[in-house]
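Dropping the structure in here first, questions after.
With one protein chain held back, the other chains of the complex are shown just where they sit.
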Amino acid sequence: MDRPLFLVSTLAALTAVGSPVFAADTFAVTLDELALANRILAHENVVDGFGHVSVRDPRDATRYLLARSMAPALVTSADILTYSIATDEPIDAQGRVSYLERFIHGGIYRSRPDLNAVVHSHTQSVIPFGVSQVPLRPIFHMAAFLGGDVPIFEIRATAGDATNLLVSSQILGDALARTLGAANVALMRGHGMVAVAGTLHEAVFRAYYTGRDAEIESEALRLGNPIFLSPGEAKAATATQAGLVDRSWALWKNAVTQH
Amino acid sequence: MDRPLFLVSTLAALTAVGSPVFAADTFAVTLDELALANRILAHENVVDGFGHVSVRDPRDATRYLLARSMAPALVTSADILTYSIATDEPIDAQGRVSYLERFIHGGIYRSRPDLNAVVHSHTQSVIPFGVSQVPLRPIFHMAAFLGGDVPIFEIRATAGDATNLLVSSQILGDALARTLGAANVALMRGHGMVAVAGTLHEAVFRAYYTGRDAEIESEALRLGNPIFLSPGEAKAATATQAGLVDRSWALWKNAVTQH
Amino acid sequence: MDRPLFLVSTLAALTAVGSPVFAADTFAVTLDELALANRILAHENVVDGFGHVSVRDPRDATRYLLARSMAPALVTSADILTYSIATDEPIDAQGRVSYLERFIHGGIYRSRPDLNAVVHSHTQSVIPFGVSQVPLRPIFHMAAFLGGDVPIFEIRATAGDATNLLVSSQILGDALARTLGAANVALMRGHGMVAVAGTLHEAVFRAYYTGRDAEIESEALRLGNPIFLSPGEAKAATATQAGLVDRSWALWKNAVTQH
Partner (left out) sequence: MDRPLFLVSTLAALTAVGSPVFAADTFAVTLDELALANRILAHENVVDGFGHVSVRDPRDATRYLLARSMAPALVTSADILTYSIATDEPIDAQGRVSYLERFIHGGIYRSRPDLNAVVHSHTQSVIPFGVSQVPLRPIFHMAAFLGGDVPIFEIRATAGDATNLLVSSQILGDALARTLGAANVALMRGHGMVAVAGTLHEAVFRAYYTGRDAEIESEALRLGNPIFLSPGEAKAATATQAGLVDRSWALWKNAVTQH
């Protein structure tokens, strides 16, 4: 909880999240945590060979850290590059290939100074909600952060109906960020989702429980007329869970470091 | 079967359950079994990073044993604290953080002297039944203990529609216990469930098979007009299964102690 | 294929199955194979802590071999007892507890001299078909042995609506066998299923693919108006697969002997 306030502009967000990731004195710890986040997301089936996770650079709030183009399950701290939020280009590419969709991260960091971590995934249970007219909504307290109807990014609105669906430019990254707005999660039609938070641990937590919520909502819709969280419940449960995020992290970390 | 009758007030319940947990002469065995129950519930996907399991203290029926606030998969016997059933406060906190929802356990033990174990979980397949108008019912003999329509705890009835959904006070714990009544399982709307029994092994068994029943009922409802157990079948099969609980325990114990 | 014809009365059946189980010269191999079948059924999720598998005794066609009452995943050859088909009682109990439902096995062996192996399971995907009016039918070639509509055993017809649903007597075992008739699989309402064959390998194969067929049929019914195998296709594919059963056995054996 008591961590150096390296990032004054996001102070309000940081005081609520309780993650140790920014508490570390050293950059090396952040790299290790980000590599761990990659492996956790793969192990928990949030991502498969695709998807990525970034964190704002604790040394410089105008930059973000992101792995080179590779499967998240295989990422180590040596695979992580530093990117400019302004340009979405690596500061020093070291000859490595960047993700085609790094623009997701820059677009969101540019529009949301309160955020320090972004997950992009193709979580299977979430995709049906991105292609249908049925909104994804919080149906149990663990997904309270969804707030209400989750916004859906339709790439056709920005780039027409013959794209490869990838957020492969700053124009598209900014359009996605506008769809996300002040929300914690946005779906991407025919593609996947993004989950964001003030800390890396909470972004991973939100990506994970978005998938669970979609599975439960799908099933509940078949039973019929489900009761969703009220706005007040969503708000109260989101605040409570910020303090519980590290319990999941400890569990997930144990699973990937023991195998 | 032949165990010291340390708990005279629950004698009637104990004679039917056949678990070795209370047969042990030593408190240490109960701690080990409770730690094992935590790991089994995680390994069998009854709980994820959240959820908890308690057992009435074999040394003192006015107390219960419950892990400190942590993911069940990681619990060892050193993590278990003793709580007062009257107050839901730890006898000696040893500087450890308690679960926010320990009041589930005290509320149930206060109202049900016949019970010696309580599981609280967010079992995924069960949650849709907690948010819909379709009752969860016993559809196969392994879930006969559900009896009939499983009651649903609606926190809004006690605390309004802007809570964080957690059973975070004795008022809420008592309200949940009233919903449970004489049943073996209660659902919690937008949250999860509780399963209770006269022994730790049977509470774990009931929590596990409640999840299976929900999965089977969901599927059977889609086929249409399923036949559920009759009241007589539910009663007869529940009595039979009490003697079979330890077969599952042996299997599940083997799985978590071999990894 | 060339095996001692120890069982003249079932010669016709044996010539079609190609399993090595009866080819062995020694009883010890049969015990090992039966223990392996138990572990395979558990590993492939056909059974959980409950369910059992038997084989006709290669030394004496009036007897069958079945594990003592325990979880199938933990069975070794030392746990296997010999039972009289006439009485369903162990020849020498060695102080061990028998399965409450051993009568399933005797009932079927008494009525079907063509059979040499019986699996009883609570396979989850099959149970919904046992409680609904929608027949389980062969929807892909791997489950061709289902033939057509799979019969359902309703214990209420024999024993009323207040039983514990278990086949716990010879009267019930014989009633189940009458429901099975000449089929390879029968469902048991609110309980599970039986799968039978001329060899142990094929009985395991049939139990496994009955579960897969149920999953596929459930999904296909939701898409609407599925095409099932014709009677001619079911017959032809069943004959072909008898020669392919050992390919699955080799795979499954490898999985349980490597862990």
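The first chain written gets the first letter, and so on, giving A, B and C; residue counts start at 1 in each chain.
Just so we're on the same page, a residue touches a chain if its C-beta (ideal position, glycine included) is under 8 Å from a C-beta of that chain, and two chains touch if they have at least 3 such contacts.
Computed from a prediction, not measured in an experiment: that's the story for all the values here.
The hidden chain, counted over the whole complex, makes contact with A, C. Touch with the chain that is not drawn comes from one residue among C:34, C:186, C:216 or C:256, which is C:216. Of the candidate positions A:62, A:132, A:225 or A:254, contact with the hidden chain is made by A:132.
The set of subunit C residues touching the chain not shown comprises 139-142, 144, 212, 215-216, 219-220, 222-230, 232-233, 235-237, 239-240, 244, 247-248, 250-252, 254. Across the interface with the omitted chain, subunit A contributes residues 48-50, 69-71, 73-74, 100, 122, 124-125, 127-129, 131-134, 160-166, 189-192, 218, 221-222.
Operating definition for what follows: only the chains that are shown with their structure count from here on.
Viewed as a contact network, the protein chains form an open path, each link joining two chains that touch. Of all residues in subunit A, none touches two or more other chains.
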